[in-house]
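Removed from the display is one protein chain of the complex; every other protein chain stays in position.
So that you can tell them apart, the chains are marked A and B in the order they are listed, and the count of residues begins at 1 in each.
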Amino acid sequence: MKWGSNTWVGGSLVAIAIGVAVFAPWIALTDPVMDANLMNAELPPSWEFPFGTDAQGRDIYSRICYGARISLTVGVVSQICNSLIGVTLGLTAGYWGGWWDDFVSGLTNLMLAIPSLVFALAIMAILGPGLISLVIALGLTSWSYSCRIARAQVLSLKSQGYVQAARILGYGDLRIMFTQVLPNIFGPLIVIATLGMGGAILAEAALSFLGLGIRPPFPSWGSMLSEARDQIRAAPWLSVFPGLAIFFTVLGLNLLGDGLRDILDPQSQTRRA
Amino acid sequence: MLLVLVRRLGNVIPTLLAVIALVFLLFSVLPGSFISGMNEDGRSVIDPAVMERMRKEMGLDDPLYERFAKYVGKLATGDLGTSFRTREPVTKLISVRVWPSLKLVFAAMAFAILVGVTLGFLAALKPGSLIDTVSMVSAISGLSLSQFWFGLMLMYLFALTLNWLPSFGYGDGGLRNLILPAVALGVGPMALLARTTRAAVLDVLNADFVRTARSKGMSERLVVKWHVLRNALVLVITIVGLQFGSLMGQAVVVEKLFAWPGVGSLMVDSVFQRDMPAVQGCILMIVLFFLFINTLVDLAYVVIDPRIRYG
Partner (left out) sequence: MNAPLLKVDDLHITLQGDGATFNAVENVSFEIGRGEAFGLVGESGCGKSITALAVMGLLRRPLGLGKGRIVLDGEEIQAASAARLRELRGSRIGMIFQEPMTALNPLSPVGRQIAEMFVLHQNASWNEAMDRAEDALRQVRVPSPERRIKDFPHQLSGGMRQRVMIAIALACRPDLLIADEPTTALDVTVQAEIIDLMAELCAAKGTAILMISHDLGLVANMCRRVAVMYAGRIVESQGAEAIFATPRHPYTKGLVDSLPRLGERSKRGRQRLREISGVVPSIAAYPSGCRFNPRCSSATDICRSTPPDVTALGNGLVRCHHHE
């Protein structure tokens, strides 16, 4: 099992992001919301404020640290949600077949016909802005891929006789699904989950940027960017650092996902020559 | 060939109907979305009697299937309802914005295909080389970017600092205004296309029939031209089709960033103003477009892959 550079670099970036999020209260310099001193408004990066300050005089660096908490939490929670929905639907659809399979396949096609960001926007239109509706919206709109993979895996296992053998031994349906099928799709699922988290973080940033997700003054990386946008001429650093934070975190997740794919899923996309 | 087209349409229509139904359900059934959407943040500002009258007017107390039937009926005549905000027909609002959105999406896709497929090909033909590494690093970076942030950075660099391009707006509809938004939007699909093309070409290069071609005494150049190109394209087209969907999702944000007068920015504004008919209309428009593109892609398959034609 060779651990490529992808996994190491990606894993390190993700570890750093998680570290920042967990230890934010200790590594941040100020309180991200309350420490607003208008006297310090829009200062460029300096020793006191490593990433500069925003229009309210808050330290960008600290806000980014705390922002990691929000972005990562949203990413993880929504991805778990998506995976649960997708795997459950896919597993059961492939396993039981029949009308349930038809229904789930139809539903998946439906989901795939609506771009996920658009769907999330629609849900947020109904539920109103805010963190909860954001998580719900993101958690309900990206499960199609894991559903497809789970279903395909079940079907392939069925044809290989695993399922039949287990049935003959008298295993119940649920037991078969958990002990036979699930372990086999673990690899691809982990890869999808890792990559999906990156997508969720980007989506959260987009929605917050639009003003629909986390609203100011809470320091989500996306909402920081929306505040920064108006000041782009006067204070470009406001836009650079949150964006870089998003970039490196998602890059880490993507690299990690790629690396995991090479290890866990032999039919990998990124092949060496 | 006609048969395939008919079969494809047969797939699209149920999906479209299902989407319409879903959208309808979401907006009409979920409690209070329609009427309370007209209030400020859910607090009842409107006099209950007035609300009652509005409900009757909009037929919100009628049974569900009646409302749905009426809704579909109106859709068939192109009536997408009336905007809460401007009191104009939604169809009118949207129709003005369709062309700018189309321009943006197609320009972005063109950029993505031109740059992404080329990079992917070059990377696959010289695996392990500098160009391979550079392409793949760019690709994975492109996938990790927040497209609106990238757009913002582009805006800062090219418009505000260097002053080469306008920083936002549609302008007179010319190319200059299109470049920045199209590149910002296209960088994601470009990255994915680069990676997928590379993988597809590598796959084909290792295929048996390419070995046969080499055994005929063909130069690598001819092998690529006569045998690899088409086979790799089949795999690439799938991705192009899929990417249109995510492209239209991202377009919403990019349009807002660059103040591009498209369907996406209308949708965002409408969501903010809880203008439900407009939101519904925008979603339907976007989905319709996506399904249309998918059908085109399927047709392209038929043209390129004879196995489907004479299956």
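To be clear about the criterion, a contact is a pair of C-beta atoms (placed from the backbone, for glycine too) under 8 Å apart; a residue touches a chain by one contact, two chains touch by 3 or more.
The shown structure was predicted, so the numbers you read here are calculated from the model rather than taken from an experiment.
With respect to the full assembly, the chain omitted from this view is in touch with B. Which of B:W99, B:W164 or B:F209 touches the hidden chain is settled by the complete complex: it is B:F209.
Here one chain is not drawn; of B:R97, B:H227 or B:K256, the residue touching it is B:H227. Contact residues of subunit B toward the unshown chain are 207-209, 211-219, 222, 226-227, 230-231, 234, 304-307, 310.
Simple rule for what comes next: only the chains that are shown with their structure count from here on.
Note: centroid distance subunit A to subunit B, computed from Cα atoms, is 21 Å. On subunit A, the positions that touch subunit B within their shared complex are 106, 109-110, 112-119, 121-126, 128, 198, 202, 205-206, 209-212, 222, 225, 228-229, 232-233, 236, 239-240, 242-243, 246-247, 250-251, 253-255, 258, 269-273.
By the touch rule above, subunit B contacts subunit A in their complex via residues 14-16, 18-19, 22-23, 26-27, 30, 33, 41-42, 127-128, 136, 140-141, 143-150, 152-153, 155-156, 160, 195-196, 198-199, 202-203, 245-250, 252-253, 256-257, 267-268, 270-272, 274, 276, 279, 283, 286-287, 290-291, 294.
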